[in-house]
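Heads up, this is only part of the complex; the chains shown haven't been moved.
To keep things simple, chains are lettered A, B and C as they appear, and every chain counts its residues starting from 1.
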Amino acid sequence: MKRRGVYAGSFDPVTYGHLDVIKRGAQLFDELIVAIATNISKSPLFTLDERKEMLIESTAEFDNVRVDTFDGMAVDFVRKVKANALLRGIRTISDFESEFQMALTNRTFAPDIETVFVMASLEYSFISSRLIREAGSLGGDISNFVPPTVAKKLEKALAKK
Amino acid sequence: MKRRGVYAGSFDPVTYGHLDVIKRGAQLFDELIVAIATNISKSPLFTLDERKEMLIESTAEFDNVRVDTFDGMAVDFVRKVKANALLRGIRTISDFESEFQMALTNRTFAPDIETVFVMASLEYSFISSRLIREAGSLGGDISNFVPPTVAKKLEKALAKK
Amino acid sequence: MKRRGVYAGSFDPVTYGHLDVIKRGAQLFDELIVAIATNISKSPLFTLDERKEMLIESTAEFDNVRVDTFDGMAVDFVRKVKANALLRGIRTISDFESEFQMALTNRTFAPDIETVFVMASLEYSFISSRLIREAGSLGGDISNFVPPTVAKKLEKALAKK
């Protein structure tokens, strides 16, 4: 049986933390689908196409990873692509609490889909897309947090605002 | 002495989690008043009248429960209706932290009013009105989370948006 | 219907924190039974009789509080004395986690018995019998934590060791 996992998120933009989780997921599953949510409530900094492009570039080294987009609930996408599990990266304790609640909700909607957690590297364990957008807008050097091409695009995007 | 409790919230909409807490509160107090806050900051999905109607319908089976609305601080309402305690339902650890802070604040404003916590059933321990509104708007089946009449109204309300 | 609550513990010795919870419970229930567990695993500092005597003295001011002892599971004692609920005092977040687990276990053994939580006063929110025994044995002044008669007995008990 082929084991297929889905790593869903808004990736606005992709960070080294995300890539660390993707690397771990690529080893855990035969195929890992990185799925960008199209219907996030807040207006994203990057367009869906930009976010997809950055993800494809950043995950090019992984043979068994592909990038996709989805609309609606993540568990419905998992079923649609015949995956077995949702992959989540745990960063901090407080992170886990909301992850826990989301996983329990997903289990109610789709008891057949497992949520699988891996731990991000400690060095990436406290970064988030929101934090990076904020730090970038305050003039902070974010090169430790995102790949170089993403850093450049973030700079441009923030300059436009 | 008659023991009277107040269970305050925005109930937008009422969920099986709320009803589970109400059932427990109805056994703990001689009278339980379910009090809908009229001055919540975010624009609610349902009008005050709709929320009240759904609550009255859903709590019809409890003889010692009545539904009311209040403006201002919950502790002032507790005093006005000569109740002894605020009832709160605990769902998760992270939930408890904000509950704890709110209860401490209420104690400062009204040292004579006790906040009493009961634990919601595990099966309802992770649902919230916000989660249900979100899931509903993404096309999820929310029939496990709210009474049938609420589910129908939620469907209509989300379709209008 | 008469509402009767049980506040169970080892009370080795009773602290101002316990007495604060007892005061709140005495207002919440028509009758509150403070129940000393006789089968605690670790060897207690005080004998059962000493603990009972200290509790009776310290709770003398509350008309609707009585002190008892129990063997076995707390929920079985609750049933035996025809009480409706177990009262617990919440002191800190970490406290709540173990309280939560114990309450869930009790619910499995006895779904008809509610666990009801009240918040201890902030000033007593971090003290515990263990802490007081430790501080006392290190020569700390524990008069802020326990009633004067308990402080005297603690001093004697620690001197004997």
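The working rule: a contact is a pair of C-beta atoms (placed from the backbone, for glycine too) under 8 Å apart; a residue touches a chain by one contact, two chains touch by 3 or more.
Bear in mind the structure is a predicted one, so any value in this text is a computation, not a measurement.
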| item | value |
| --- | --- |
| Identical protein chains across the whole complex (3 displayed) | 6 |
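Criterion: only the chains that are shown with their structure count from here on.
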| item | value |
| --- | --- |
| Contact graph of the chains (line, ring, star, complete, other) | line |
| Distance-to-centre winner among chains (Cα means, whole assembly as reference) | B |
| Top chain pair, ranked by how many C-beta pairs fall in contact | B-C |
| Cα-centroid distance, chain B relative to chain C, in whole angstrom | 31 |
| Chain centre separation in whole Å, for chain C relative to chain A (CA means) | 48 |
| Touching two or more other chains - residues of chain C | none |
| Residue numbers on chain B that touch chain A, as the complex places them | 92-94, 125-127, 131, 135, 138-141, 144-145 |
| Residues on chain B engaged by chain C in the complex (per definition of touch) | 1, 3, 24, 27-28, 30, 84-85, 90, 93, 96-97, 100, 103-104, 107, 114-119, 122 |
| Interface residues, chain A side, partner chain B - complex | 39, 72-73, 76, 94, 97-98, 100-101, 104-105, 108-109 |
